[in-house]
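Of the protein chains in this complex, one is absent; all others appear in place.
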């Protein structure tokens, strides 16, 4: 690992700098650096370690959805937010999150399966998630009506900071723990009451 | 010079990284880092020297027209140009994809509207997309200069597997809040007046 050429590291950094938000895949980097995939991966990892080890570095390297990209270190987030005028976080509703979770873990999955699992219609959230570029059609089921099969997109992996869909944390089996999360329940309860107090439309 | 705080250096790097092409002036950096002008200049110089001294660094710092900017080192220019060469005629770039998305959803649309939406000039991608036969001129706008209106072609439908343009999934610009200059102006005004009402000094 230690004998990664310095010039190659510099070249890699300059490529990633140029690519910015678009990032570069291992395949693209391998071609650009004229290295085989394995050596490319080693070089990328060396660069990442350099960033992590250097305390005077404000940036580091992340793999999101198959693309390597340079990002600022988490510790500077507050300072950067201060610099950005309107850092509106893209909000996502609880309903959309539930639908997204089901699609992420069960993909490819049809709308009917999602509806059944949630006990409510999920047309709205599905449409929103498609429009936000987080889910996409992954073909059709070969049965009557040929329903659409949904799956997640690379943008989903990016927005949720996942290297690949395999990196999703395993689903928690409820059997293992005592049922009933008192805290969660209290939160929900309080939310509901607060909403009532405001007396308005919760949308 | 040597006792520049590591965290401040990291913060400086993260700011310059985010600022990108626009860069940041000494005055802006001084405010952001909460340092006086002299100390800011010392810190910036320290960062520049770090880049220059480190052979494994692909980027460095330059002062252009009063703004400090991160740029790739000159020695990697040729490699970067190599990266930009289009490897294949039928491949498509992120920029082209963005322009294509705008045209597909907003057609017929002028180049100026596309530029406005993206915040960068789109001549290159438009030319490429015309050459690839994915978009075409769909008439002219009856206004001064009679700008060209662009729309998608049948080849576009074919390549993207669409029966018709109506089959595009709906797109809601969820996060694109209307926050034009007029709104900004009024907000500022109100803020300023509130501050003045509170008794004078707005600082």
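Every chain is named by a letter (A and B) in the order it is written, and numbering of its residues begins at 1.
The rule is short, and it goes like this: a residue touches a chain if its C-beta (ideal position, glycine included) is under 8 Å from a C-beta of that chain, and two chains touch if they have at least 3 such contacts.
Note that contacts and distances are computed from a predicted model.
Within the choices "Ferredoxin family protein", "Segregation and condensation protein A", "Sulfhydrogenase subunit beta (Sulfur reductase)" or "Glutaconate CoA-transferase subunit A", the name that UniProt assigns to the complex's undisplayed chain is "Segregation and condensation protein A". The residue from A:6, A:36, A:52 or A:137 that touches the chain not shown here is A:137. Across B:4, B:35, B:102 or B:135, the residue that sits in touch with the chain not pictured is B:102.
Within the entire complex, the positions of chain A that touch the omitted partner chain are 17-22, 24, 28, 60, 62, 64, 69-74, 77, 80, 82-90, 92, 94-95, 97-98, 100-102, 104-105, 117-121, 130-133, 136-137, 153-155, 158-162, 169, 171-175, 179-182, 184-185, 188-189, 191-193, 195-196, 202-203. Where chain B meets the missing chain, the touching residues are 14, 17-22, 24, 27-28, 31-32, 80-81, 83-88, 90-98, 100-102, 104-105, 117-121, 123-125, 159-162, 167-169, 171, 173, 175-176, 181, 184-185, 188-189, 192-193, 195-196, 201-203.
FYI, only the chains that are shown with their structure count from here on.
Rounded to a whole number, the gap between the C-alpha centres of chain A and chain B is 22 angstrom. Residue ranges of chain B in contact with chain A, taken from their complex: 6-7, 9-15, 17-18, 20, 32, 50, 55-59, 70, 72-73, 75-76, 79-80, 82-83, 87, 94, 169-172, 174-175, 177, 179.
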